[in-house]
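One structure is given below, encoded as structure tokens.
A single protein chain has been removed from this complex, and every other one stays in its place.
Let's turn to chain A:
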Amino acid sequence: MRDRLGDLQLFLSESPEEARPSEEQSPEEAQPLELYMFQGEDEMEQIYKEAQLMQKEMLMLKLDVKRLGKQNTRFLTSVRRISSIKRDSNALGRDIKARGEAIYARLERLGKRSKELEEEHGAASAVARMARSQCVYLTRAFHEAMCEYNRAEMLQRENCKTRIQRQAEIMGREVSREQIEEMIETGKCSLFSDNLLLEGRTARSALTEIENRHKELLELEGRIRDIRELFFQMALLVEEQGCMLDNIQANVGQTRDYVAKASAQIRQAVRYKKNNPCKKLFCCCFPCCR
């Protein structure tokens, strides 16, 4: 790798006179320069601000998900104050849902704005493309965050099932995973319908353990159900967008040659018309004396 900035600057410092002629030319060109100003400056400012805020929100969401993950493991390892741990988990779950829905609403708004910009300035204009790529990027990031959440909850689910299995073994009963699934499905602890007599403290504590796990699982499913709607919408959105939007070659291929706005050209045309030598002559020969 070679940095050639030094060579460049050396040249520039050696030849200041050459820079001046080009500066003299620019005042003449100043007026048309105005016409080419970037149309969507303010809108982009807003969009970028919005994007930054959303990214912050998503960061918070991710932190919440991580906390939930930690909380879940705590539930498995510590035996004390299960109820309070459960409360926290549920609170976190509600938090995540609320935040997620807020972000989703903002995403929708951004999407609408991006479509409006497309209609205003044309799909190939810089503003529209910037807005659209921000949209795509944020949607994917949000989707990632939600997948993280899903993974955390799925992990918890598996852990609970394993615990139940182990506890059942302690009690002297082999339980297969399908039976556990059934238990969850029916909501009943069918495991114990057969055992009428439970003897010994170990058996009883194992029973309580299993009941707790079972309850936890049911609540987990409840949490997931709550958030399911959101998750689904997100997922569909991402799929609709497709993977081509993330592909660089596809993005570059979609760009179109820039056509200056009609207004600019009309102004130029008017100026040229005014400066039309024939007209000038005409005006000179036949002065309008009204």
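One rule holds in what follows: contacts are C-beta pairs under 8 Å (C-beta built on N, C-alpha and C of every residue); 3 or more make two chains touch, one makes a residue touch a chain; residues count from 1.
FYI, contacts and distances are computed from a predicted model.
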Choices "Syntaxin-binding protein 3", "TBC1D19 isoform 2", "Vacuolar-sorting protein SNF8" or "IBH1-like N-terminal domain-containing protein" - which one is the UniProt name of the chain not shown: "Syntaxin-binding protein 3"
Identified contact with the non-displayed chain, of A:Met60, A:Ala126 or A:Ala203: A:Ala126
Chain A, residues in touch with the chain not shown (by the definition above): 1-5, 7-8, 11-12, 15, 18-19, 29, 32-33, 36-38, 41, 48, 125-126, 129-130, 133-134, 136-137, 140-141, 143, 147, 150, 154, 181, 184-185, 187, 221, 224-225, 228, 231-232, 235, 238-239, 243, 245-249, 251-253, 255-259
